[in-house]
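Contents: one structure, followed by commentary.
A single protein chain has been omitted from the complex, and every remaining protein chain is retained in its original position.
Going in written order, the chains are labelled A and B, and every chain counts its residues from 1.
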Amino acid sequence: MNAAANPNPTVGRQNALSTRGLSKSFGSLTVANDIALNLPVGARYALIGPNGAGKTTLINLMTGMLAPNSGQIFLGGDDVTALAPQQRVRRGLARTFQINTLFAGLNALEAVTLAVCERRGVTGRFWQNIAVNKDAIEEAYEILVKLKLGDCCYQPTRELPYGRQRLLEIALALATKPKVLLLDEPAAGVPQEESGDIFEVVAGLSDDLTLLFIEHDMHVVFRFATHIIVLVGGAVFTQGTPAEIAADPGVREVYLGARKHG
Amino acid sequence: MLPPVFGVLFDGIAYGMLLFVLSVGLSVTLGLMNFVNLAHCAFAMLGGYVTVILMRDLHWPFFATLPMAFCAAALLSIVVERILYRRLYRASDLDQVLLTIGLAFISVAIAAWFFGTQQQPITLPSYLHGSFNVMGLNIAAYRLFLIAIGIVVTVMLIVTVEHTRFGAQVRAAVDNQRMARGLGIDVDRTFAITFALGSGLAGLGGALAIEIVGLDPQFAFTYLVYVLIIVSVGGLGSIGGSFAAACLIGVSDIAGKYYAPQLGAFLIYLVMVAVLMWRPAGLFGRR
Partner (left out) sequence: MTDIPTVAPQLYLQSRSRWRPIEIVFWLATLLPFWLFPDYLSLASQIAVASLFALSLDLILGYAGVVSLGHAAFFGLGAYTAGLFSIYVWGEVFTGLIAGAAVAALVGYASSFIISRFRHLTLIMITLGLGLLLHEAANSAGWLTGGSDGLQGIEVWKVAGLFSFDLYGVTAYSYTLGVLFVVFLAARRLINSPFGLALRGIRENFVRMPAIGADSNSHIRKVYTISAALAGVAGALIAQTTQTVSLEALSFERSADVLVMLVLGGAGRLYGGLIGAAVFMIARDQFSGIAPQYWYFWIGILLVVVVMLLPNGILGGLSKIFARWSRR
């Protein structure tokens, strides 16, 4: 596990998450083509690109929900390519979903408590009352309060307003105490005036947390990201600081231009 | 002189053809809609009783009753699809299982009410009756007839699915329902028609089965097990898969009864569990 034993010298400890030559295709359709990325610890990365560029696919590959045809994924220097999604989560790689993927019949407190209990490894205990795990419940409640869900956490998830369900997506991911958090359009479907609230929450997360988020709203991207990756046709088109990306004529053409036309 | 294994093989394939006609409709509708229709063999049973009534009470010739068995099952399936199934396409598989088991129970009771619980024999025309000898092999005319029907049905299905506009729609919908809808294919209508055709084939299978396995009200459940085994072993939505699985199960069952009668139906269940553990989506399944 030490750096000397690391087969790939460019994947250092300073990177929270990296990929090497990550590729995936469905038949003749290539959705990820030789993707190599390094996310330094504490970075705030935005992943942008036109529809169908393979942004969600990349998150699915990183989290193990899709198996790549080739390439590797490193989490804090360790190769996690062969690990199942839940094992990656336990090592600190969490994600949210673009389309709400919540526990409709549980309330927010139960759902986040469940995630906390899974992390603490107590969900195998069928003989003790859930309320015995006071620390886990209070930790869950603190996360909910931090995300402004404290006042509705006894309501079944399916009855929560949509914007709050989006926040619960993030709360569930935070409950796993991630080192790296991948947010797939955290404000998807939320009215513009509320999407600011969601990104304020995201911006307020701990500095140790490495973030990668997919977002279409360029104002949000330029405001919150320290670094931007442009994905086109399943491949990394370019990456750089917001200023570099804004000045890049190629990006204007393929991405901003494409959006203007439709 | 051929060894008895060829006789077992012949009987097994004939039996497999029967099972194929019974099950192929369920396979296609499952692949289309993921709808778990445990009442499939109730439609088969209806076909069987139609043939019995027409032959015994109205003295129709056997061959004339077969289209009627097909049509009766197809018509009933349209009604049932309209009234009940249509509302449950997006329901959980548990709800679908419960509803269709319920319908199967009802069909058993109705059959018992009208016909009693005894077997319903029919008298086949003389040319389907006897058997002849080929190189020491006893070939029953009716089994040869079953194999012929099985091949005709297979060819017709493949031609329909591969070479007609309707078939293209079915394939598109099985492959990717959302995309098919996006292309303007009326998936619900496609399904209703496929469902009717599949149930019709089941009805035909029910009529053909009388001579081989008999017909009583328990038919709806006894052969449901076989049909489900073939569908899951062959893979959902795959005609070729159903064909191969039907042959495999038919031969296994006959061979089991011939060589190891004390095992009973043990062998086919073992084949099913083994195939599914090896390939959870079935032999030809893609998912």
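Assume contacts are C-beta pairs under 8 Å (C-beta built on N, C-alpha and C of every residue); 3 or more make two chains touch, one makes a residue touch a chain.
In this text, all values refer to a predicted model and were calculated from it rather than measured experimentally.
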Task: Give the labels of the shown chains that the missing chain contacts, considering the complete complex.
output: A, B
Task: Would you mind spotting which of B:A64, B:V79 or B:A109 touches the chain that isn't drawn?
output: B:A109
Residue among A:V122, A:L205, A:M218 or A:A235 touching the omitted chain: A:V122
- request: Mind listing the chain A residues that contact the chain we can't see here?
  value: 63, 65, 84-86, 89-90, 94-95, 97, 101-106, 109-111, 113-115, 117-119, 122-131, 133-134, 136-138, 140-141, 150-155, 172-173, 175-176
- prompt: Can you list where chain B touches the absent chain?
  reply: 30, 34, 36, 84, 87-88, 91, 93-95, 97-99, 101-110, 112-113, 117, 217, 221, 225, 228-229, 232, 236, 262-266, 269-270, 272-273, 276-277, 280-281
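Criterion: only the chains that are shown with their structure count from here on.
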- line: Averaging C-alpha coordinates per chain, one finds the centres of chain A and chain B separated by a number of Å equal to 48
